[in-house]
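As you look at this complex, bear in mind that one protein chain is not there, while each of the others sits in place.
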Amino acid sequence: MAVPDQTIPTHPAVEIQGVTLNYFTPDRETLALANVSLTVEQGEFVAIVGSSGCGKSTLLSLVSGLLPPSRGSIRIDGKEVAKPSPRVGYMFQKDTLLEWRTIIDNVLIGAELLGIDKIVARRRAEDLLVRYGLGDFLHSLPGQLSGGMRQRAALARTLCCEPDLLLLDEPFSALDYQTRLALSDEVAGILSAERKTVILVTHDIGEAISMANRVIVMSRRPGRIKSERKTDFPSFGPTRPTPFQARKCSEFANYFQTIWDELDIHQIH
Amino acid sequence: MMTSTKAALSHFVRFAPRSGSAPASAPSAAYAAYLRSLKRRALSIQLWQIGLVAALLVVWEVAPRAGWINPMLTSYPSAIARTFTRMLQDGSLTTHTLVTLSETVVGFVGGMLLGTFCAVVLWWSSYVYRVLDPFIVVLNAIPKIALVPIFYIWLGDIASIYAMAIAISVFVTILMLYTGFQAVDEDKIKLVRLFGASRLKVLTKVVLPGSVPTMIAALKVNVGLALVGVVVGEFQAAKAGLGYLITYGSQIFQMNLVMTAIVVLAVISSLLFIGIQALESTVLRRHGGVGGGN
Partner (left out) sequence: MNAKALGLPGRILGVARLSDGAKGATTQRKIARKLPVQKIWSTTALVALQLAVLVGFVVLWEVAAEFKIIDPFFWSQPSSIWSTLVIFLTQGDAFTDIAFTFRSTIFGFIIGTTGGAVLGMSFWWSRNYAQIVQPYIICLESIPKLALAPLIVLVFGMGLSSKVATATALTVVVSTLTAYAGVQAVDRDQERLFYSLGASRWQVFKKLVVPSCIPWIVSILRVNIGLALTGSIVGEFVSSQHGLGRTILYAGSTYEISLVWVAVLILSALSMVMYVTVAWLEKVLRKGVVH
């Protein structure tokens, strides 16, 4: 009997189950994350918002394999995470470009470390940089570029190794507001075109709502998941609006208000 | 079992060990385990440090006796200890130490005062600075220590040592202080000037107080340099002092004398350094600033 192809289940991209993290320093122990569970499907764009210190960046470190959880498990594509993998791309708040290398050499750092074929990698790197508007700056040093351009180069570096999962840790917070708006449009476009699975961590609610399919709110330390909601914009039409267009949709203000109320930033203590 | 990467990551992040089926009260137990492991690590580091010193002393004592190295060149820890106690008891060690110490103190104090005065003059008149700048650069590039023989001829055995210590300290002080004066926050100077301050007032109320951290840094450097200048001066000229002991001892192949003097020198040097560190923390705490007048 013929079995339809679709019955072979694909694993969700990321499965976080009951994860707890205890953080130790000589002075005190801190419970950073308490029993966090989250599932991210393939191709989904998920944003996590929360006040400072709620553990959202720590959660990304756990997913990337840089830290092990104290309890619970994290699986990527059904496999337990043991250590960092090139299939997972990580973008930091600072561009962390190496100051002594040219832009193209910076983009190729991942390929160098992983031993990927140099010619293939170089072609891909050049292609990415040209697409992001940095074609004239292949051989410049990071110090010669603006903040926005450096973040774009960092994005190229992250995508050069063709990761399946992208973890973005407040990648735009170090930029000025206008650059941030422009860049989030570009990045959202690139990532959806390539159908990447993305987990974005940010404290900018507007950014989260406009860029992501689903927004997750985390409570303050110890971090727990407070709520999840899909952020669709049916008033725009059948397709999803770009982040900039999304801000003008009527649903935007509602989402913003609800999430704002949920975040306990404004509670003085 | 931690992979090497995780071991490396413990450099910058500390994390709890995996506890599979531990009960809810485990956090405290795990944390206690973490604290214990920290203590163990600190202890093992200290043991290693002591162990290395002990091993060195043992090898130093045994090797000449076993004929591996020439005892004329290295002496033994036991002989050095004996010489040390003997010299301490008959007072000769104290005499020599005080000689060197007093020369050093006079040297760096004199050097700092003179250097501060010159730095103020250079700051006061940028014209004078621009005229004298190349001369200062050239004089600074000369290794002052090369002038020891000539100082000896001009000033005799005692004064030449003081002169050398002062000479070495002066130049470093001038450079460091002048740079420090220039680095005082321009806005603070503007503020005081807008209240009608004269140049002297600017100096006494803003520039000098704002340069206290620089002066302490210069003091730290000067103490070391003055001590070196004194010791090398004593090589050449003296009939007393730790430098004299080192030269004399090595000339008559009494390495125990040399080593004793070196040990005492190291101790004085460390004590002076610690003293200045303590001075630094008290002064900076009252002063409230780090680096050129922040």
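As written, the chain order gives the labels A and B, with residue 1 at the start of each chain.
Rule of thumb we're sticking to: a residue touches a chain if its C-beta (ideal position, glycine included) is under 8 Å from a C-beta of that chain, and two chains touch if they have at least 3 such contacts.
Since this is a predicted model, take the numbers as computed values, not measurements.
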(Q) In the whole complex, not just what's shown, which of B:R65, B:R86, B:R130 or B:K239 touches the removed chain? (A) B:R130
(Q) Which parts of subunit B face the unshown chain closely enough to count as touching? (A) 4-5, 8-9, 11-12, 41, 44-45, 48-49, 52, 73, 126-127, 130-131, 134-135, 138, 141-143, 145-150, 152-154, 193-194, 196-199, 224, 227-228, 231-232, 235-236, 242-243, 246-247, 249-250, 255, 258, 261-262, 265-266, 269-270, 273
Q) On subunit A, what residues meet the omitted chain? A) 64-66, 83-86, 88, 90, 92-94, 96, 98-100, 109-110, 112-114, 141, 143, 161
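In this text, only the chains that are shown with their structure count from here on.
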Q: Provide the C-alpha centroid distance between subunit A and subunit B, rounded to the nearest whole angstrom.
A: 49
Q: Please give the residue numbers of subunit A that touch subunit B in the complex, ascending.
A: 21-26, 29, 31, 61, 66-71, 82-84
**Q.** Interface residues, subunit B side, partner subunit A - complex
**A.** 3, 5-6, 9, 13-20, 22, 27-28, 30-31, 34-35, 38
